[in-house]
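Only one protein chain is missing from this complex, and each of the others stays in its spot.
For reference, chains read A and B in written order, and residue numbers begin at 1 within each chain.
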Amino acid sequence: MSNMLKYEEKALKIVGTRPLRPDGVDKVTGRARFGADYNLPGQLIGKVLRSPHAHARIKSIDTSAALALPGVKAVVTRDDFAEMPDELAAVGELMINFRDVTRNMMAREKALYDGHPVAAVAATTDSVAQAALALIKVEYEVLPHVIDVVEAMQPGAPLLHENQYTQGVKPRPERASNVAKRLEFGRGDVAAGFAAADVIVEREFNTKPVHQGYIEPQACLASYSADGQAELWTSTQGHFVFRAQCAKVLQMEVSKIRVTPTEIGGGFGGKNNIYNEALAIALSRKSNHPVKMVMTREEVFRGTGPTPGANVKVKLGATRDGKITAAEAELNFQAGAFPGSPVNQASMCAFTRYDLENVRVVGNDVTVNRPKVAAYRAPGAPIAVFGVESVIDEMAKKLGLDPIEFRLKNAAREGTQTYYGPKFGAIGYIQTLEAARAHPHYSAPLAPNQGRGVATGFWFNIGNETTCSLNLQEDGSLTLNLGTIDVAGGSRASMAMMVAEELGIAYERVRPTVGDTSTLGFNFLTAGSRSTFASGMACVIASRQVIEKLRQRVAKIREVPLEAVAWKDGQARPVDGGVAQFAPMSLTEVARMAGKTGGTIAGHAEINAQGAGPGFGAHIVDVEVDRQTGSVKILRYTVVQDVGKAIHPAYVEGQMQGGAAQGIGWALNEEYVYGDDGVLQNPGFLDYRIPVASDLPRIDTVIVEVPNPNHPYGVRGCGEVPIIAPMAAIANAIENATGLRLCEQPFSPPRVLKALDQAAAAKG
Amino acid sequence: MRYEVPKTLEAAIALLAGANGRGRVLAGGTDLLIQLRSGRAEPELLVDVKAIAEMRAVEAAAGGYRVGAAVTCMELIENEAFARAWPGIVDGVKYIGSIQVKGRATMGGNLCNASPAADSVPALIAAGAVACIAGPQGRREQPVEAFVTGPGKTTLAKGELVVSFLLPRRAPRSGDAYLRFTPRTEMDIAVVGAAVNLTLDDKGVCGSARVSLGAVAARALLVPEAAAALIGTRVDAVALARLAAAASAACKPIDDKRGTKEYRIKVAGVMAERAAVIALERAGRQI
Partner (left out) sequence: MSRNHVSTTVNGDRVEFLCETGQTLLEALRDELRLTGTKEGCGTGDCGACSVMVDGRLVCSCLMLAVEAEGKAIETVEGMADGDTLHPLQRKFIEHAALQCGICTPGILIAARALLARNPDPTEAEVRFWLAGNLCRCTGYHKIVDAVLDAAREMRGG
């Protein structure tokens, strides 16, 4: 049987409506338990000692005074963790080098960033643990550091890893380098393309690292039992991936770790990797007590992955009639202390909205003395697209074309060959652009010092390994056990809606939960905008299995052939014009008889969901620039996005609004500020400035639905696309308001004022 | 670390003096708790002054006002009579953190923490406020502009604390205003702060003025040259431009993660001008 179910257009009763989410009451009453809300009797508090240096060799670590402090029950350092081989290993679909995972979790030879963990303690109270950290003596040999990506790429720059030779370069380089990998995508002949162009635009852009900014710091609770089994409660986007990572670095069998995912207070990609989890298990093993570890906000900034900062060069050529003839980009991404920035994805996304014959994208993954980067909502794409959509806009202006018109002339469509591999199936980019153009926002009047910008985004969206189980209970209610974490509250509701739609019953009869790792097989992370698509697919498969079994039971109970039994509107009924008649049976009636007729009726799915549908978005933003202070105010914001099918429109809108808000913060104020000493200066929400309620206007949303042919309800996924366009859209709006083309992110008031003053000086 | 809640000022002074410099006053705690958590402050004794009646009162005094140093920002904002007399001081207080922070923070704490960017200080200086201080040697008074000597440093001797602020009688046709520049609309530390307090005569000519700038030097500045640009004028565009220039000229700012020198110098003039316009409008409302 083919795993994948194709799209079927049909009348829907529940999918597309807005029922209340199942976990809502717990979250508004404080009853819901997030990572830091779990406690076990006898638990200890774990704390981490972090390097104060950006780059240093760790010569020795003396923990004796800390261990001797009353109340301290265990201390771990690099000596407590096995060396991991330098090789890529699969964690589900993800390839990870565990050599790096273990080192990021606890430094071995070197401290590679301000905040790098060097030791950890478990003690009876928080204050004893803090006192213990102060007693650990670490001997550092401070080394020169490098945090700028362009500087790090130069020969002679301080080297983070002596054995890192740039991959993707032939012949293999003789000298080690901070450039971990070079990659290239392309097709056609860009030189010829540029030669054929009437107009060429070339620009260089620089961006700073920004943090996902989830309001809940990482938190976990580990309990190791003397028989070698561990229980772990943690706030995570992927409990199976965390189990795999912990098992590997601790050299434990995967089934001996049971990970219970807590409610998660935001992730956005930042909770895809372990930080304290294996440390907590190790401390629990050593101390024979449960160990709870909760990060402070400062630790979150110093020790967990932001998204890369980058240097981006874009060149575009077009003919007078508005056809792009060549597109080229160079993306130099900071990976942080270990390789693995999303320069790969960024390279694939940079120009993919357009149907291009001649494209070349070169990407460099560069290690620098900063925290290892982690995914952040469409990883890498906002950075590349900031550059590309700014240049697209500049080209449109030079050609005298409306910005949306220029994009439509070159738009990717069904059948477009991408430059990174696949050919597009049915996609909704053109429909999204047209919906944006038709929106009243696009033609509303503007006052002086105000400007309007447009930009678009694309994300692949993914599927991957997914499992679920659906059990019909004896009273006709159903429990749906999901393996995919519900980060934003929409997915438990959406899965229950799809099951209810399939079975033809009330939504309230389906009770969804996210099970711990012992209850299901491997599930990939909630990332890649995959959960409604992949978990939805699994739920539909499981539902159809249940229906199949219900039909079989009814055939048995009513003593009719199976082909005479149809399932419709929550009941088994005779097929119209079928071979036999019988009295219909409701789901509840069949459920009550399940035990006597063969046992519990259940369905389950273990799939690797394929056929995820690419998503496209178009954003329109109006800004007002205060010419005396450089302050940029967002006046109006509209997000238009093709999601395939909005299972629960309110949560789809929420994704669009939330992603846009993060993109606005990225554009205007967010950035990591480092001193010359390589130490992070703003590890807190005071000086790392995410948007507050009074910074933002209403964010209007338009849901476009061009069904994904590879999902029974047409779902594409929606979570990542909305963060991609805001930076470019706002840069384009500022240009429209002031004539200034800003290429350095963030567009903070001092930068804007300086650009305004320089422009005025140049004129006068 | 001990925690004490004295009921009288004398008891508080005795506790502080007894701690020999290792005691800290706890009013709102919105700066102190952060310093305790980061290890920047490690006192042996916390003296909670919120039970001392005279530090918590807002009352008329000598034709003006006496505001207890431990009155919270929200209490001051909600005091309609005070807000009518000194809207500029209330402007400053309104900018301190969030509603939550304002529910605890106090002007006394804001002043004594001695951040160069403190939001309530410039308007207090422009108003001519006087800090009333008490300690083992008795009571003394000091104009607010002389109280802070540098970042984190005040003229308080061991055992002394600020008890209240004295605001002078308000002349008719007076208005004050405080504006600051921050990258976000709320929740930031001021990059630049400017306070203007002025009084018009019965012909609408500015008879007296005081201008104070925050976040542009090691401490909040009283800028007589800026005030001079307004005195004797109708606070028209020419006067405002001179005010802006004088404000910019008085800045001695630093580069830090919140702003550059050149940015602060430029925007100080802009904020001073805009604050003066609001102060003028408030003064004129009373004609």
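The rule we apply is simple: a contact is a pair of C-beta atoms (placed from the backbone, for glycine too) under 8 Å apart; a residue touches a chain by one contact, two chains touch by 3 or more.
As the structure is a computational prediction, the values presented were derived from the model and not from experiment.
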item: Residue of A:F268, A:F406 or A:Y442 in touch with the missing chain, whole complex considered; value: A:F268
item: Contacting the left-out chain in the complete assembly, out of A:A660, A:V721 or A:L753; value: A:A660
item: Contact residue for the chain not shown (choose from A:L183, A:L408 or A:A650); value: A:A650
item: Among A:G504, A:G684 or A:P709, residue touching the chain not depicted; value: A:G684
item: Residues of chain A (touch criterion as defined above) contacting the omitted chain; value: 18, 20-21, 23-25, 27-34, 36-37, 39, 125-127, 212-217, 263-268, 294, 296-297, 487-490, 650-651, 653-654, 657-658, 660-662, 684-686, 690-694, 696, 698-699
item: Touching residues (missing chain, whole complex) on chain B; value: 1-3, 26, 28-30, 33-34, 36-37, 46, 48, 50, 72, 74, 97-101, 103-104, 185-187
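Rule of thumb we're sticking to: only the chains that are shown with their structure count from here on.
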item: Separation of mean Cα positions, chain B and chain A [Å, integer]; value: 45
item: Residues of chain B touching chain A in the complex; value: 181, 183-189, 191, 257-260, 262-263, 266-267, 270
item: Residue ranges of chain A touching chain B (in the complex, touch as defined); value: 628-631, 668-669, 673, 681-682, 686-687, 689, 691-692, 694-695, 748-750, 753-754
